[in-house]
Structure formats: structure tokens, C-alpha cells
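One chain of protein is taken out of this complex; the other chains stay put.
Lettered A and B in written order, each chain numbered from 1.
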Amino acid sequence: MESLSIFLHNLTQQTLPLWIFVLLSIVLILFLITLPFAGFATYLERKVSADIQARIGPNRVGPYGLLQFIADGIKLILKEDIIPTASDKIFFRMAPMIVIIGSFSMFVIIPFAQKIVIADLNIGVLYILAMGSFVALGTIMGGWASNNKWSLLGGMRSAASVISYEIPAALALLNVILVSGSMSFGHIVDQQKFFNWNLFHNPFLFISFFIYFISALAEVNRTPFDIPEADSELVGGYHTEYSGMRFALFFLAEYADIFVICAVATAAFLGGWHVPFLNYENIAEGVQLPLQFIITLTKILVLFYVVMWLRWTLPRYRVDQLLGLCWKFLTPLSFLMVILTSMWMLCFGGRSFYGIIIGFFS
Amino acid sequence: MIDFKTIVLIFFGALAVSSAVLVVFLRNIVYSAFSLIATFFSLAVLFIFLSAEFVAGVQVLIYVGGILILFLFALMLSQQLSQKAVKLSSTKLLPAVLLALPMLGIFLFVIYQTDWELVQNIQMEEGVASLASLLLDKYLLPFELASILLLGALVGALLLARPGEK
Partner (left out) sequence: MELHFYLTISACLFTLGTIAIFWRNNLIAILMGVELVLNASGLNFVAFSKYTSASLHGQIFALFIIVIAAAEAAVALALVLRFYQSSSSVDVETANKLRH
């Protein structure tokens, strides 16, 4: 764990070329992780949706259609980049960039394995929540700059859903902070050895996990909460006017966001790289990191599958139902969970459910 | 030779001030709102340099993710799409500047004339945990009052923004 200010301080104390090198390598790593993943995710999404709808899905480009996303990418790059004359040119161009910066910068603190994390910040949880708001801002900016009523409505809906759902998401993560006593994801994961997953720490954290997952889904505008881009009501929502590569950036950011929320859920609730009956101290040094990486990635992909599964099974919410769900159900429930979790921590001295059961037998 | 930290500091300081200038003087109010993002963000970076990471995180979370989105929401509800620029009266600019500039002068005079009692060898405590214990110990009463204030604001805003009975 490192303090953000010390991180920044060390970064800026270095001589100029090294600083630029560090920054460039961070950007490079981000792109190396996110771009192939987001590309692969689109392929996965098509395959999963096809499976759910009893179709075959993409099968023309490459074996099993695996190279479909490259073909898609080339198509999107080659497409004409249209900027409507009545639009606001500067913000129209800036909006996809802000969205992509917001969602890619969240990758900085995702812990893939004990040492595979770009910066394990001491305010990790807060950082994730804060950067998420940039995505919403980019969405609103794009919606406004398009000068199109569908886009504007989409942007406003996105604003409404983001401000509302940030509250239950943040409160659900607050329970994790209460239990772990730290905001750094490395620390949070380290505390979840064997059975000590935060998910099973106490009944209230179990509920918090679902609160977080639902609110995070709503925050990244994912079906069944995708009212900002509801194509049956708003044509395409905030990205109606976008085409070509700019549209692709919105698209990439959406998948990157989903990956981030799955990774955060994994690290905060599902134990990161820890699984029951696996003690990393008994495993050879060289195998540890790859094993941790594979376990984390598996968990993330399982959650990712759940997200897609939800998308292709559930119908879309109406906008008033969406906000009603947040303000009348999830927010009070998450406040209740915070109170109950703190009471649990007080009553049982911070021990988990598993710890109490073990305590009976020893 | 200026070290790199100074350059970054000056960059973000200048960004904060120049984007604030844009916030105040741009004709189009939506542009003002968007350039307010830059002000808030660069202030957050300055907070990090002041070893106040938690405040920086909260700054971005609340200001950019909450207040600014509220502003944009209100702007979009209260403005027509076609009328992009809002008229500004320039008659009031002169008194405003005449009032504000002496104030700036006084501020700068005070800042540069006062002999501040500075702490040598700054050793900050480890951030978030001690901030939390301070907040829930010494500042518990203001903390609770702030929660009551927020509840009141929530109810009040809901009551105000509701369409009338008539």
C-alpha cells in the first residue's frame, strides 16, 4: 500500500526522462490490458447472447469467429467520422476522450495478483468511485454537445442514474471498508484468506455485495438499467450522433467499465486471488503470481458472464422504476446494512461468521 | 534548475486559476460548467500535493460526480437547446471588478507581508485512519450536525423541486 501523495511525490521527484518513461509505461500497460480485453469482451458478448438465444453467433472470421472483434475494429476505424454541423465541435470531440480516460484510469488500482497492480493506492475505493464520475460527465458532455434531443435526454438520464446509484454503491463498499479497516485494495484482498471472503464475513456483507453489483451495473448503464441508451425510446441515447472511432471509444469504455466493476466486486467481496483450501505459502514462488492472476481473472470473467446473462434475459427498466428502485429500496437498504455491519463489528469484535464458528470448535 | 514537482505544481495551479477565469467570463454557461471540472480536478491534484489524499478523493467524488452533475442537470432543464449563449449584462462588470480587485490586492498584501509561523520538517500523520479517528472523536458533534444538515437539505430540496399541487 502506498500513499497517493507519496506516490505522486516520488513520481515527480524523479528526473525528467524517467518520469515520462514511468507515465508512458503505465499508459502502455493500460492499453495492453484494456484494449484486447474490451475487444475480446465484445466477441464474448456476441457468443453468449447467441447461446442464450439459441443461435451460433460469429463464426466466419478466424476459428470460431475469434478474430471477429479485429474485423469490427477495422470496420469502425475505416468508417467515416461524422461530426454534425449543429453540434458543439470541441465538446463533441472531447466527450469520448473523457469517458475513455475515466474508465481506463480505474484500471490503475485493480489488483490482479499480489504484485500485479500498477499502484495500490491508500484511497483505492474512493479513487474508483471518484473516477467513475468522469465517465458520467463524458456521457453528459457527449449528449449535450450532439445538439440532439435524444442525445440530451440520454445524457440527462445518465446523470440522474449516476448520481442516484453512486450512493448505494459507495455505501456497500463502505461496509467492506468497515470490515477491512482499509481503503487499499491490496489490503482488502489480503484479509480474505481461505474462507474469509468478505462475501461470507457476515449476512449483511452478503446483501451488500448484491447492492453493490446492482448499483454498479446501473452506474455503467448496463441492461436492465440502460435507460440512457434505451434504443426503443431514445434511438441510441447519448451516442446517437457518434459514428466510427468515436462511437467505438464509447463502446470500449462501456466494456472497460464492466470489467472494472467485476474486478472491484472480486477484490472487495470475492476474495481476489484467495480461494478456500489454497495456501499460497505452500506453493512455489514462480507459480504463485501466475496462479493468483488466473484465479482473479477467472472470478472476474464469471462475474462478467453474469452481467451478460442479465443483459440478455431481463427486460429494460422504465426510468421512473429505475430511480424508484434506487431511492426507495437500495439506498435505505444500504444504510441499514452499514448500521448492521457496524453493529456486527461491535458485537463480535470484528470476527467473521467463519471465525466465530471456528471459535466454537477450538 | 526548477525541479519537476514545481513544474507540475505550477501547471495545476495555473490550470485551476485559468479555468476559474473561464468559468467566470465565458458567455456560454454550459462551457462555464465544463471548465469548472478543470478547476475542481486541478484543486484535487493540489490537495494530493498537500498530502490530503482523502480530501482530494472526496473533492472529485462530491464536486465532479455530484455537484457538477447537478449543475449540468439544472442547466439542461432550464435552458433551451437552440439558445446556446445566455445574454450577459456588461454594465455590472465594472463595479464587480472594482469591488473584487482591491480585495485581491488586500489578500495578496496579507499573504506576502505576514510572517507565517511555518513548521520546519513537515511530518504528516498517516492519512485516512487518523483522519477518521479525528472526525469521530474530536469533531463528532460537527460530524453529526453535518448529517442532520444533509438530511434537512435532502428533504428541503425534494420539497422545493416538487411540482405544486395546483
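In this text, a contact is a pair of C-beta atoms (placed from the backbone, for glycine too) under 8 Å apart; a residue touches a chain by one contact, two chains touch by 3 or more.
Note that this is a predicted model, so its numbers are computed, not measured.
Here is the thing to keep in mind: the chain we left out touches B in the whole complex. Of the candidate positions B:Val8, B:Ala38 or B:Ile62, contact with the unshown chain belongs to B:Ile62. Taking the complete complex into account, residues 9-10, 13, 16-17, 20-21, 23-24, 29, 32-33, 36, 39-40, 43, 46-47, 50-52, 54-55, 58-59, 62-63, 66-67, 70-71, 73-75, 77-79, 86-89, 92-93, 95-97, 99-101, 103-104, 107-108, 111-112, 116-119, 122-125, 127, 130-131, 134-135, 139, 142, 146, 149-150, 152-154, 156-158, 160-161, 163 of subunit B touch the chain not shown.
Keep in mind that, in the parts below, only the chains that are shown with their structure count from here on.
Measuring from the averaged C-alpha position of subunit A to that of subunit B gives a distance of 27 Å. Of all residues in subunit A, only 3-5, 8-9, 12-16, 19, 88, 91, 121-123, 126-127, 129-134, 136-137, 140-141, 144, 147, 149, 152, 155-156, 159-160, 162-163, 166, 170, 181, 183 touch subunit B in the complex they form.
In the complex of the two chains, the subunit B residues touching subunit A come out as 3-5, 8, 30, 34, 37, 48-54, 56-58, 60-61, 64-66, 68-70, 72-73, 76-77, 81, 84, 126-129.
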